[in-house]
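A protein chain is absent from this complex, but the other protein chains hold their places.
On to chain A.
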Amino acid sequence: MAKPMSANTEITTETSSGRHHYRAQTARRYALLGGLTLLLLLCLCIDLSTGPANFTLGEVIHTLLHPETAKAQLRVVIWEIRMPIALMAITVGAGLSVAGAQMQTILANPLASPFTLGVSAAAGFGAALALVLGVSIIPSMVEIMIPINAFIMAMLTALLIHAFSRMRGVTVETIVLLGIALVFTFNALLALLQYVASEQALAAVVFWTMGSLVKATWTKVAITAGALLIVLPFFIRHSWALTALRLGDAKAESMGVNVKGLRLRTMLFVSLLAAIPVSFVGSIGFIGLVGPHIARMLVGEDQRFFMPAAIICGALIMSATSIVSKILIPGAILPIGVITALVGVPFFFSLIFTQRKSAW
């Protein structure tokens, strides 16, 4: 090896600390991820225990571990009624959060998320299109058409944002303005659909615009989880490349990353992750914004840690919000989208005002 550029005796003592510090940091991150996972499991149990009939945590855990010996009422309420809703909260939170994390990464934009850039609104419109027009056309196919429609609309919107973001002179703020324009457009189109919708479809569309978990089923949970399982291997395989994007395009390219291809494929996967939750539980805002930011603060942006942290944080926030939605007004379940928006909007504002001053 070359001689050190200048003699510095202190460096010898720091040499070993380079990798030791890194190993210690890595261990802390694993511990943090483990801790967050435990917290998520705890949240899941509390979520299962709260509702019109409250159960103790002990009862919940016993029913989960030994359903065959649990009381029938407890088993039915926990496994058949509350479990799909609780798991839906987790999968939706995870999906939206990782979608937001990757949108922020590939657009180099801290304000990006499926909700703020109109991808969720587009998916909602696509879903409503299937419901309002699809109900009368092929009734048996509606269940499948809703997520497919949502995905197609979300994908087209994501591609539009992607194309726009590549234009010269486009800044972080202009992308957000485009997002706002897209949200308005799709909301207007949704209103138009509501105008022509049948009463039954109208009720479903209104329900969506608020975002609610109560119509979760095991099938919907499986599809949402399935979307994550399809997408995550791609993100894991490209962990280093996605992290490299955060060093800027020129540097990522010089490291051998196919920047254009990676960005495009990521955008397509993100639209899948954003579309599926919206088509099942409606418009749930800001999880895709708040989740990744908390993850980034906790573990930084090495995707090997950032992505799992974003997944767990998103799931945790949704699970906690699900609990809050049930206990805020006893006996009633508030639409979860309303709560996430109420918490998310101030967070979004604080990001707008602080993002220029510090690294995000």
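Note that a residue touches a chain if its C-beta (ideal position, glycine included) is under 8 Å from a C-beta of that chain, and two chains touch if they have at least 3 such contacts; residues count from 1.
What we mean here is this: contacts and distances are computed from a predicted model.
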{"item": "Protein that the absent chain corresponds to, by UniProt name, given \"NADH-quinone oxidoreductase subunit D\", \"Acyl carrier protein\", \"Ferrichrome ABC transporter\" or \"Septum site-determining protein MinD\"", "value": "\"Ferrichrome ABC transporter\""}
{"item": "Listed residues A:Thr174, A:Ser254 or A:Ser350, member touching the removed chain", "value": "A:Ser254"}
{"item": "Chain A residues that touch the omitted chain in the full complex", "value": "1-6, 8, 11-12, 14-16, 18-19, 21-23, 25, 236, 239-241, 243-244, 246-248, 250-251, 253-257, 296-297, 300-302, 304, 358-360"}
